[in-house]
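A single protein chain has been omitted from the complex, and every remaining protein chain is retained in its original position.
And then chain A:
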Amino acid sequence: MGGLVSKFLQRWTVFAGLVVVWQLLGWFADDPFFPPPSKILTAAYEWWVVEPSNFTEHIVPSVTRLLSGWAIACVIGVSLGLLLGRSERAMEYAGPLLVFLRSIPPPALVPVFLLLFKAGTSMQLATIVFGVVWPVLLNSVDGARSVDVTKVDTSAVFQIPRWQWVLGVVLPAASPKIFAGLRVSLSLSLVLMVISELVGTDNGIGSQLMQAQREFDYTRMWAGIVLLGVLGYGLNTALLAVERRALAWQPRSRDEQHA
């Protein structure tokens, strides 16, 4: 118990200290561009709690877009990645194309998607999916390739059905790398969600942020930024928890082996 408390303190002391310093500086400086945390929290409370419609009309759609875009990218990335990773020929053909597509900065495609899908959810989803699919895809390719020869041979000798080969051998063998890709792409999803909401839309956290900035409401702007930080932190923590459960089979330390 004492260990837990001290670990908690260790993790959060620097963070809390910075907030306190910011609070003090904010008070003394009294600069409209940099309001203290207390004011930001008050603004956030008034904005999203006192007026719940702001919450349901902006935050909920944003998070929904983020998660569905990420989920679509995960499904595409993992399935395509495992397929490409297990076929040497396919990767030879597709490799250069993938590297080329991955090199395009996704925000540069926002105008293209605007033309293709018009402003709105499909364009935002397209931006997120296109932007975040690459880490998942390339990590899945890498993971699928890492199935060692003995496991390939073992599977071949026992003549296991194809579904068991894919879901029972390749997927679990690739899963540590896949999760690394999922983490990167989840934080990228947040970035691309905001970017996709900056143009041609009037709902979502990104558009609210822009609006607050245009109206010189810097406290609200900061509230939006803090919200994005909290969101990113929360999502990452949730994914880490899932990862820990999914990869619980991995030998965690050398001492645990051959115990």
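The criterion applied here is as follows: a contact is a pair of C-beta atoms (placed from the backbone, for glycine too) under 8 Å apart; a residue touches a chain by one contact, two chains touch by 3 or more; residues count from 1.
Assume contacts and distances are computed from a predicted model.
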Just go with whichever of "Chaperone protein TorD", "NitT/TauT family transport system ATP-binding protein", "Na(+)-translocating NADH-quinone reductase subunit A" or "Bifunctional diguanylate cyclase/phosphodiesterase" UniProt uses as the name of the absent chain.
"NitT/TauT family transport system ATP-binding protein"
Touch as defined at the start, partner being the missing chain; which of A:9, A:49, A:160 or A:238 qualifies?
A:160
Hidden partner chain, residues of chain A it touches:
86-88, 148-162, 164-165, 168-169, 172-173, 175, 249-251, 256-259
